[in-house]
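Note that one protein chain of the assembly has been removed; the remaining protein chains are unaltered in position.
For clarity, chains are labelled A, B and C in written order, and residue numbers in each chain start from 1.
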């Protein structure tokens, strides 16, 4: 592999997530960052500074580039379908942030478009690459706890995004829970039933927008597995990202991360750890790095990307079902057709 | 208090739970065990040996006793309504194992019977007295984590009871989950909605009996609190009894208990603890002791017992609702009438 | 065993430690508490109240008792040699609190006295019976970590005793460290070298009394094992009682005990436990119970008590050597003669 030239990569989006990807691309000897695209050209220019990459404002400029091997899509959700469709048409690999789109019809139409394409396309469910969750999943697959029976996923953000973001987010199920729904599918790909409840417990503007700030989702797998997802838009003690896989022979858990191994003991209490890592970019820094490595490996070795387009679609189907259940008070069956 | 004579107590039932109560009564200087009643008289006799208590076969013999202060009911469920009714009629305090009865109509009729009685009556939801759960509940009430938003209760038995027991148990919701439903009410007394799902994952005879071996229950409190109960009839690693109270300002958790503080470190892994305590009598030994102390205190101080009859009724209502939801796939509203 | 009559026991001392033993004797069906002896007769009377035991002021009254099976010695150190000698002469078993005496010559003379006696005599090194330390020791003996190479014992009291106690205590090595020296011998019976250092870090009156408040002791076992004892007369976070056994194949540790399994998570920190148990009677409650059971078992089964007189002597020899080393700055060899 080392004898091959680095892959030429274009990055869409110079915001928070674009910056993470830019750093990881630059640190990866397999990749060469050639273009950074953002209609807010100043952002692209600032990020490109000193990297050797060229800043451009439009997708046309990106797709005009010769020898482009891959794009990484960190631009707003409503650009995703268009960009991955153009990439597939050009034979350019794509790593696209979730979700594919908030509108299931657009996603299905996109799927029709992509039918027959062999171009690598990876969906950015980065948590599958988190070393902690990935380790539990691999060990469950390896049979360490026998048959998986119950999976509990607790996922709480440190603080709610601002109202402007929430308004366009598609709601908590499609914006936040979708990560956990994909995590559920990472362990149990076939989900047959969804039920959910939502509450408004602490955030007025979320309630005013008709969204929930706290939800619980129950999934049933094809073999009866019970999966519980507990979400909140806030967490006083930092990013709360845990899971427990309970099987016939035992349990494997992945806990939160502390910045150090330091513990404190005083008259007020014992064994106190540092507060948990707060920000998702910090919490999932390693996951983003490994995701990029996985993408490169898929391209180099011609292996289908995982998670791929179908995983993005399935997670959206589950998120929609969860919302429907929370609104109707009924279990929603997931049809296989 | 120490100047008063000990309370004269009769114990119904000489089985597993009766033996626990017998030991705790004998160790409590406030109590004098005068009678042990069991139609299986040999059991009563064996348990009475060397204790100073008299073994009898019938309730009539118990209620014929002069100066009886209290009964402790550890006999089969179908005797509970009769015994607590007779005790109330005689003005004898009662500590009755859960449930009051499996049939809600009998429980409601019993409530009518008891109306107007001031005789102390405690329901044996012993987990409220577990030092770990009780500490979390007290600290939540004291406002340590702000407003309670999400409560997660994980409760798994080490191994399923035999088919004969399951057959008469009233099913997992009324037999096992009822403890957790009461625990939910310990934190959030007013529950307004119940939904649940059940699965058959590992135990054939439970499935043949039409019962579930694994269930998940979601409750909503009157102020929107979200409560999740996860139950299994087995757990390879011992009694799994935990809870997490998540609030606006933080989280308090109660974990499983290890028999020692010993940890092991080898090439195969680090920080391994002993297996968890397996048997509920061991896990909840301290809870049973404290429950009895609470009962004595209620009698001595004339304070209403907590948990009391209404708590037993409410837990049964929730268990029935959970079963209905699991069968129908719909959220069940809990009416306040 | 249950068919035998209970052993008749006399208790010397009605102070803190006497009260612990009294409670445990009363709770043990194998034992009958017949006498409580204390020259401060009011203390003996108060403790005897309601127990069926008789309060006496003198040892003569105790040893005049017919059918006495055992004495438990919780009276001041300077009474120990006399009481265990008289017990041995009378053929009465004895459980004696540590130390045998602060003066090694009196201990050696006592040993001469006891030579030839088969009467059971147990030394009250209760920590050998602590379930946590006992588990580590048994697992090390069973070879779980291969050959034991390094043993680290950390033992800190919550707060220094008052000056009056310190003045007659024999100093930190003979009063506090002696427990840890015995613990060292529990793992490595043959100690061949001792070195120690002492500091005065926080307690003026201890310094004025010519004693240390903080010491570190290093021992070498006959097979080269390295043992480190770290002591302090105070600990802001409660009783600090831990050990680590490091062997060729791994490590076993015993940690401190928290009153509950509750953990707290806030913006200020994560996973904080309750403060540790503070008082040694609480921390070692189970150890005292098991010690008494071990004593009964030795008597009933005619097995030599462990720890016995020699263990008390050896611990004192090591304490004296540690003091000598701390004063001289030299390693002290322990002669076997």
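Following the convention adopted for this analysis, a contact is a pair of C-beta atoms (placed from the backbone, for glycine too) under 8 Å apart; a residue touches a chain by one contact, two chains touch by 3 or more.
All values reported here derive from a predicted model rather than from experimental measurement.
Q: So one chain is hidden, and I want to know which residue out of A:173, A:265, A:284 or A:309 touches that hidden chain in the complete assembly.
A: Counting the whole complex, the residue in contact with the absent chain is A:265.
Q: Could you tell me which of C:74, C:171, C:250 or C:272 touches the chain that is not displayed?
A: Checking each option in C:74, C:171, C:250 or C:272, the one touching the absent chain turns out to be C:250.
Q: Which of these, B:256, B:298 or B:325, touches the one chain of the complex that we don't see?
A: Checking each option in B:256, B:298 or B:325, the one touching the absent chain turns out to be B:256.
Q: In the full complex, which bits of chain C touch the chain not displayed? Write them out.
A: 145-147, 149-150, 152, 154, 156, 193, 195, 197, 199-202, 214-216, 218, 220, 224-226, 228, 230, 232, 234-237, 240, 246-251, 329-331
Q: In terms of residues, what is the contact footprint of the unshown chain on chain B?
A: Contact residues on chain B toward the absent chain are 236-238, 256, 258, 264-276.
Q: Tell me, which residues in chain A touch the chain that this view leaves out?
A: 27, 29, 50, 131-132, 135-136, 139, 144-145, 249-257, 259-267, 274
Convention: only the chains that are shown with their structure count from here on.
Q: Measuring between mean CA coordinates, which chain is farthest from chain C?
A: Max centre-to-centre separation from chain C belongs to A.
Q: Just how far, in Å, is the C-alpha centre of chain C from the one of chain A?
A: Distance between chain centres, rounded to whole Å: 58 Å.
Q: Could you put a whole-Å number on the gap between the CA centroids of chain B and chain C?
A: Roughly 40 Å separates the two chain centres.
Q: For chain C, which residues are shared contacts with two or more other chains?
A: Those would be 256, 264-267, 274.
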